[in-house]
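Heads up, one of the protein chains got dropped from this complex, but the rest are sitting where they should.
For clarity, chains are labelled A and B in written order, and residue numbers in each chain start from 1.
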Amino acid sequence: MKAIYKRELRAYFKTPVGYIFLSVFIFFAALMFVFINMGAQQTSMSSFFSNVGLIFVFVIPVLTMRLFSEERKSKTDQLLLTAPVRVSDIVFGKFLAATTVLLIGVAATMLFVPIMELYGTPAVAETLVGYLGLFLLGVFFVALGMFMSSVTESQVIAAVSTLGILMALWLLSGMSLQFSEILAGSLHFLGAGLDWLLDFISINARLYDFTLGTLNFVPVFYFLSLAGLFVFLTIRVIERRHWK
Amino acid sequence: MVEIRNLTKKYGNQLAVDNISFTVKKGEILGFLGPNGAGKSTTMNILTGYLSATDGTVLIDGYDVLDNPVLAKKKIGYLPEHPPLYLDMTVREYLDFVYDLKQVKEDREEHLSKICETVKITDVADRLIGNLSKGYKQRVGLAQAMAGNPEVLILDEPTVGLDPKQIIEIRSVIKKLGREHTVILSSHILQEVNAVCERLVIINKGRLVAGDTPENLGKSISNENKFQLRVAGDERSILDVLEKIGGIKYIKSLGRKEAGSIDFIIEAEPHVDVRASIFNALAEAKLPMLSLQTVDLSLEDIFLEVTKNQGKKEIADISEDEIEIVNQPKEKEDGAAEELAAQKEKIAEGADEDESDLQA
Partner (left out) sequence: MKNQKKFRYSLNSKAFIVGAVIIVLLLNAILISLNDKIALEIDFTEDKIYALADESKEIAGQIDEPTEILILTSGVDNEILSMVKNVLGNFGQHNSKITIREVNVVKEPAAVQAYAKELETLSQFSLIIRQSDRYEIVNSQDYFSQNGFSYIERLVTTKLATFVDGIHNATILFTKGHGEQVSEGNVGILEMTGYEVGQIDTLTEDFPAAEDSVVIISCPQVDFSVEEIDKLDAYLDLGGNVQIYFDPVYCSTELPNLVNYLSEDWGLIRNTDIVWDMSQMIENSNYMLAQMSDHEITAPVYDSQKRVGYGPANSIGRAPEKPANVTIHTLLKSYDSAYAKADIQTAISQGSMEKASGDAEGPFDVLVAASRENENVAGELHVGHLVVSGSALIFDALTADTRFANEDILLNSISWMQGGESSITVRAKMLPGGSMSVSKTQFWTWLVILVVVVPLAILVAGILVFVKRRYK
């Protein structure tokens, strides 16, 4: 696992991928921070956190698209899968490498806190909880992106499908509660069910807890369990291919 | 060392590998021979645990690849048909990674530089794999397989796509490796495996068709009585002359390859040397013989030989076709003849390649 992790992490920084990810992420995150916090002169980063996830929707596919599709295309998966390592080690190594790059990005934006210290007194503990939420959201997205990458041989398809799914998730969670209004009346029962479902998949609803400054076990479990599920599914996909 | 029992692999309803069994002893170099699409790569992928069999068992030094994948894989070095190279890494970085991946216990520096020397890639160690020539890439692939000194080396078509010089070099490397390792080497070229292997296993359409030492196989498949002939003159008159010679099994026109001459493939009856009679007959008819050489046995020829006894129908059909051409040469247009010639050439390509290789 360590070997895979190391190689994957190096690959991010020996090719432009890691730099593009960090650069684009920091660009948009900084834009949001400067306007939302410095512009409005507020130290609360909750608005920042509620919006910054949207950047992930666009940049995380870049981070995850090549993880497995590239290996399959260039046949290097034959090296990994015939090496004396378990499939789960391969998947975890890659997942952790992508997560590390994500963490670097998130940690870079944590510098916003000391910047605010220069001009006010931000609540550090609350803000750190927000950052934790942001990171966990990213971890979930990375796992999902990795899964998509394991399903296809094409990086482009992996990236576009990940982007599509993340975008859909993001839009749906913004749409919570509104479907039932459309369906109000005869289909009310259906609408209520849909509401519940939308609330369930609402990333925003889970993220709010963090942005408010509370560390809630429920959203922590939500993001981690979904990330774990996609890691598990990726392992299954790779192992099943072996049987095909 | 490697034991394969009743190996079967199905893709959907298609049988890719059909009930193959053979064993490879420790220190043996085994040639795994078969035409493209015969199931060689599938079998090798199963041996190395990349794919799993639909049925059957693979034991590597007693460990089942399916039940004890990590232990079994530890004993294998695999060079797949397409070397699994990360083009954006340097050779050194790549081998470092493989060293870590295989959890090699030996001293890193010493081990890797020894491998680099063996496959002669020391001078490109700091270059990006993507920028290397095909031959170098293949050698890096081989180096990767050698990392960790696995007891079994499985090499899938290690010389495909290389130039003759590279083929010779890789071949000598493999021979050298064979002293310390058990090697399974696949190829679709007989000469390739003949040159390095102690034993051959031949498969076609997923089935094992023969398995023996090259000598034994060679005895049963003699190719001494098949020639390629180039004669100046027009095709009709040459054929008239040749058809009268006794002891010739069949004649096949390959068409014009050099201005004013026609090439033929001639096969004599077993144990009859017809070379002198041909020379004399042509000289008599004042048709100058420009060249006469024995034809190397192509894999198709071997299949013809080894499967003849099994009464494979498809192969018999092809032979009839060929005879037909000989019998009705008048009706054939020149263009059609050329086309056929081109086809035949393709079939003989493997042999040609090897030939030029030997010349080099």
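Throughout what follows, contacts are C-beta pairs under 8 Å (C-beta built on N, C-alpha and C of every residue); 3 or more make two chains touch, one makes a residue touch a chain.
Here the structure is a predicted model, which is why all the values come from computation and not from measurement.
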Discussion item. Can you tell me which of A:Ile26, A:Val52, A:Leu81 or A:Met146 touches the chain that was removed from the display?
Written reply: A:Ile26
Worksheet item: In the complete assembly, which of A:Val52, A:Met116 or A:Val139 touches the absent chain?
Response: A:Met116
Worksheet item: In terms of residues, what is the contact footprint of the unshown chain on chain A?
Response: 13-16, 18-20, 22-24, 26-27, 30-31, 33-34, 37-39, 41-47, 50, 108, 115-116, 119-123, 125-126, 128-129, 176-178, 180-181, 184, 188, 191, 199-200, 202, 204-205, 208-209, 211-218, 221-222, 225-226, 228-229, 232-233, 236, 239-240, 243
Discussion item. Tell me which stretches of chain B touch the chain missing from the display.
Written reply: 6, 52-57, 66, 88, 90, 126-128, 131
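Heads up, the rule we're going with is that only the chains that are shown with their structure count from here on.
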Item to complete: Could you please state the distance in Å, as a whole number, between where the Cα atoms of chain A are centred and where those of chain B are centred?
Response: 49
Response to the item:
In their shared complex, chain B is touched by residues of chain A numbered 2-4, 6-7, 10-11, 14-15, 74-86, 242-244
Practice prompt. Name, in rising order, each residue of chain B that touches chain A in their complex.
Written response: 11, 45, 48-52, 69-71, 73-74, 76, 78, 80, 82-89, 93, 97-98, 100-103, 144
